[in-house]
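The complex appears here minus one protein chain, its other protein chains still in place.
Right, chain A next:
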């Protein structure tokens, strides 16, 4: 007994000594690295002379952070992780997943349905605006876009860096057609989807023979072409000024959200005038659209075309030798993915009331693709979680005004958005290289369903 505790103590002592040593060296290395970069600063004084500023305090902070960080990592973080790993390995394989885990998607859908009323109860009608619009709708748009792109990238395995082009086609279709011809949202929603799908086909044809990196470059160019056309075709699109005053959607034409309209929603129900009702309506609209995307994806995966998409992602030559027409398979993937982008685009136009080419830059494509990859290609739940974390996280940054008290009034947390975004992406890819949900649910099975773990095979190669 005493023996065991002795070895433990000795191991603990060794560990602390090792951590101290490694911390010391980490401090030494960072001192060497930063002494010239951080410790000394060259500036010009008022007479335009070069002055050497000494910033030993800042240098000390850098070195201490490195040394202490290394010490903590070696002494506490790593043993803790190792213990956790050992505990997980020692625990017998769980037969049943927890109730929450099994029904996660159902619980999430119910929670989303009750989200606006709860927000109204908590923050009042006017106060709920921020939570429903900035968080709810914003995240759901990205969920829908990422689910749409997932058909192209996650299922069919066609790397598309220009997905935002279809989003733009959908948005401008609604914006221009509703202004020129006065069509309502409910007519233009399917039309925008069809137009975007048509553009998806147009993109699909020339790139049929391309794969991987080459395909990615061409789709990237396609996204830029659409944006540049929107900027330069000023007679139709009004260029960089964008299209404003886009009509609002109505509840299937029964109630309107125009203040002056006789069938105004608030008037019809004797409610005080507020823009919150429109936002809540939009929330349910995008929720329905997103769920439609998910439903169609789930259904398609079990149909021959969905199976063909997945097989295409795995091995194109094998597909052809099994009698699958790879041309139509690719084109349907592009056009169906684009169609959902178009739906989301027309929703975006109706929500903003204003569209300009600035909303459809490459960064948007990159964010949508990042969400798909982080979520785990092909997994709807994983992608939804990734969208909530990524988009919700950046929105949350705007709320962190208390940071101003720490870093001074000039500090704007939003500016660090991309930095944190990048950091988060690196972290997720280190810890979960296949995304949040890396396993793929088989669509066919004889007796019981078993999730197939992604850990054993390499991506896409046998």
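Descriptive notes on the structure:
The criterion applied here is as follows: a residue touches a chain if its C-beta (ideal position, glycine included) is under 8 Å from a C-beta of that chain, and two chains touch if they have at least 3 such contacts; residues count from 1.
Definition applied: contacts and distances are computed from a predicted model.
From the set "Ferredoxin reductase", "ABC transporter ATP-binding protein", "Cytochrome B" or "Transcriptional regulator", the protein name that UniProt assigns to the chain left out of the figure is "ABC transporter ATP-binding protein".
Touching the chain that is not shown, out of A:14, A:126 or A:443: A:443 (per the contact rule at the top). In the complete assembly, the contact with the undisplayed chain comes from A:323, out of A:272, A:323 or A:409.
Counting over the whole complex, chain A has residues 304, 307-308, 310-311, 313-315, 317-326, 440, 442-446, 450, 452-454, 456-462 touching the chain that is not drawn.
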